[in-house]
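Working notes, structure below.
For this view, one protein chain was removed and the others were kept in their places.
Chain naming follows the written order as A and B, and within any one chain the residues start at number 1.
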Amino acid sequence: MSSPVLSIRDLTVKVPIDGETRTLIDAVSFDLAKGEILGLVGESGSGKSMICRALVKLLPSPAIAITGGSVLLEGKDLATLGEDAMREVRGAKIGMIFQNPTSHLDPVMRIGDQIAEGIRYHQGFGHEQARAAAVEILGQVGFPDPERQYDNYPHEFSGGMRQRAMIAVALSCNPKILIADEPTTALDVTIQAQILRLLMDLRDRRGLSIILITHDLGIVAQTCDSIVVLRNGQLLEHGPKRRVLAEPRHAYTVSLLKSHPSMPDEGGAVEVEQIAQQTRLQPLLEIDDLVVRFPTPRLGLFSGRKKQIAAVNGVSLRVMPGETIGIVGESGSGKSTLARAILGLTPLSSGHITFGGSDLAQQPRQTLAKLRTEAAMVFQDPYNALNPRLTIGDMLAEVLKVQGNTPPDGIPERIGELLDLVELDRAFMTRRPRSMSGGQCQRAGIARALAVNPKLIIADECVAALDVTIQAQIIDLFRDLKTRMNLTLLFIAHDLAIVRNLCDRVVVMYRGEIVEEGRCDAVFANPRHAYTAALISAIPDIDPDKPLPKGDLPPRNEPKGAPVLRGQPLISMQ
Amino acid sequence: MHRYRFVLFRPLQFLPVLFGISIITFILVRLIPGDPARVLLGARSTPTAIARIRAQYGLDEPLWLQYFYFLENLGKGEMGKSILYKIDVLKLIATRIEPTLTLVLTSVLLSILIAVPMSALAARNNGRLADHAVRIVSTLGIGFPPFWLALMLIILFSVRLGVFPVSGYGETIGDKLAHLVLPSLTIALSLSAVLTRSLRAAMIVVLKSDLATAARARGMPESLVFWRHVLPNSLVPTVNLLAVNIGWLIGGTVVVETVFAIPGMGQLLVRAIFSRDYMVVQGVAMVFACATVLVNFLADIVTVSLDPRVRL
Partner (left out) sequence: MTPTVAATRMNVPWSRFLGRHMTLAIGAGILGLFLAVALAAPLVAPYDPIYQDAVVRLAMPSLAHPFGTDNFGRDILSRVIWGTRIDLQIAVIGVVFPFLIGTFIGTVAGFFGGIVDTVFMRLVDIILAFPFLVLMLSIIAILGPGLSSFYIAMALVGWVSYARLIRAQMLVLKSSDYAVAAVSLGFSRARIMFRHLLPNAVAGSIVFSMSDAVLVLLNGAAISYLGLGVQPPVAEWGVMVAEGQSFITTAWWITLFPGLSIVVLAFGFSLLGDGLGEWLGVNE
């Protein structure tokens, strides 16, 4: 490749904490060529975002400082450049886009004005000129009606469009380099594919060089030319994409690649056969034409009858004992509402849920009692799922006490066993969630679920908030537990690859309905519904030879202002 | 602009609150221990006078019917007569609105003029000397008793420097404003302390927020980042705080009007309490409560105009 646009040598960033100096970035060096997309890969705490913040000198705290090394851009060393000179670099030479477009766009300023602002400041354009330029950029990043949409506010767009707006802002001053910090992590997988496509298009059209920060090796495999692997602020490996993916040199890279959920998995199919033979009996859980509706927030006193929207709309499903079923769908598909309805945490509008032979609608008291002692849930956010004031030991002891199956003097021993089961050291008994890592909290959450000795566990996006290597460990734990304890597992996820690895059967939900259901391998090999097909093809595969689909994905109508259920409804305390 | 449609419907939502206000003000007077008629008449309570008052206020009727009369009279704009001033309470209050309203407006204006630059100074120098100074001064400021601060200002400005009048209220506009300088300053010093604490905290949060980082990442200079992005995003919580504090502000005017002998509603209230002029107490409480509801409504409109995300 030609001479580099950006050349980083021995970049070192340090921060003093409590009298000691901690090294956040440890002498990292790499080059970025013109038109290159470089993937910066690493888990949380690896320093990948910190490097990019250091490049433009927007470090998160004044205490954090570049203490050594150089960043060469067009013959100038950014590491020693003053604040005034840096302003000429930011935006005009290096543009940035961020993970969360919602928080990075100014909510009270029109989208177009945020783009025009940089143009006016850097290029000295007048009001009309800047507006015209901004409208043009909006068109380039895929706004269908830029002239009108210039005047919209960020909250009036969907997440994908907001990320497009963020890209437009970054492009407004014609930078040579674009730094994209996890630009698609907050987006649904089909939207993610569109944004990645857009970035590659822009690279081709404008000759941009892009540094793409991500934790997802699939994204790297699909979009990047070269890869830098980071851990604890150190550069472990740097090389062309195909070489790094095919022959990783560092052990950590190998483990990252192994943890990536799209790696094919053997042995899953055999179990299904066994289970199917064992259980000609009754299903453990039967869902029949289930509908769950929520009232939409009222707009005013005279907006007429409260409108209802169906989060779950006519879902039927049978779950046999010992089965592992994956429920997949994007945000707003109703999968979490389904989970809560099954556990009797949210009122049913119509339809039936039968658990272990008793019907939730007809015998609510009896069924709820059964659910409370035979079913448990594992949650997405491991910190929010544990009471911050209780130690892990106290939390488990309380569950055991309330459930009443363990004699009081047996409780400490049982807590120990539970921690052993989830592979947590028994010393965690006295720890509080605040002092534990996400993975450790999630294990504690699983221990809590196991404390009731459940037949059914519902795991709601329980690995979505974790790093990939931790994800892989938790998935292994589930696989181990379900065979050892003969658990029935409902595994809710937006990540198809994880479901494919763990589950026997998969259910695909879209807007409150099941659009496809079947054996995992069958559905993945041969999806029947267009939405499933789109969903599968949108997953960035770790194999660079299986590219993302070109052109537009099947339309996914996101009407402006449509009521999408965000977050969870309040639980009903019945 | 259907975001502003609430301006038409919102007042209807106030009806239950206004209804509640009327019940509470009604109850206030009925709770007076002893025979209200005797209390209302005070020293002049002859049996015939008591009978006349009881008939006039319908005190023989059941409570709910009395409340109904109360509402009916209210509809006609009558709340009973002041014992002290011998005129209808609402008419009496109407003559007292202007000084209070002017005092409130000048105080709010003055506090904003103090609070915005102080918060900006502190937030932009977060952690440095100026910030610490503003923090300490504003934290001290919320603890200043208005009645005492007023006296201290009088000692300083009127007694020592002789620049502003000690008390009273003038005739001409200029004279009135001169008389309002110290009272407004008294309230504004306390109110601006409250506002500064909130605005400074909000500004610091926004200065560290993603949207400010994003603005810096596109090369905007710090001053533009501050005035174009940070300030507009910090104002909303402060406007709400100002609305919440309107009750506190009115409380302040009650005290300050008494200290400076300004013939406003606050002074009227305090005098009425001492002269057991219950009808006036009832009337002033109700007018103040309605004013609070109105101010909150105005704050809603301002909030909606400041933040396009808000829908009411």
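Following the convention adopted for this analysis, a contact is a pair of C-beta atoms (placed from the backbone, for glycine too) under 8 Å apart; a residue touches a chain by one contact, two chains touch by 3 or more.
These figures come from a predicted structure and were not determined experimentally.
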item: Of A:A116, A:V399 or A:V422, the one touching the omitted chain in the full complex; value: A:V399
item: Among A:I37, A:I119, A:I213 or A:V452, residue touching the chain not depicted; value: A:V452
item: Candidates A:D26, A:D288, A:D381 or A:D476 - the one touching the absent chain; value: A:D381
item: Residue touching the undisplayed chain, where the options are B:M79, B:I154, B:V225 or B:V239; value: B:I154
item: Chain A residues that touch the omitted chain in the full complex; value: 17, 340, 343, 345, 369, 371-373, 375-377, 379-381, 384-389, 398-399, 402-403, 432, 434-435, 445, 448, 451-452, 567-571, 573
item: For chain B, the residues touching the chain missing from this view; value: 16-17, 20-21, 24, 28, 31-33, 139-140, 142-149, 151-152, 154-155, 159, 201, 246-252, 254-255, 258-259, 269-270, 272-274, 276, 278, 281-282, 284-285, 288-290, 292-293
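Criterion: only the chains that are shown with their structure count from here on.
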item: Chain A-facing residues of chain B, complex; value: 5-6, 9, 12-13, 209-211, 213-221, 224, 228-229, 232-233, 306-309, 311
item: Residues of chain A touching chain B in the complex; value: 56, 58, 87-92, 95-96, 98, 100, 103-109, 117-118, 121-122, 153, 155, 166, 169-170, 172-173, 299-302
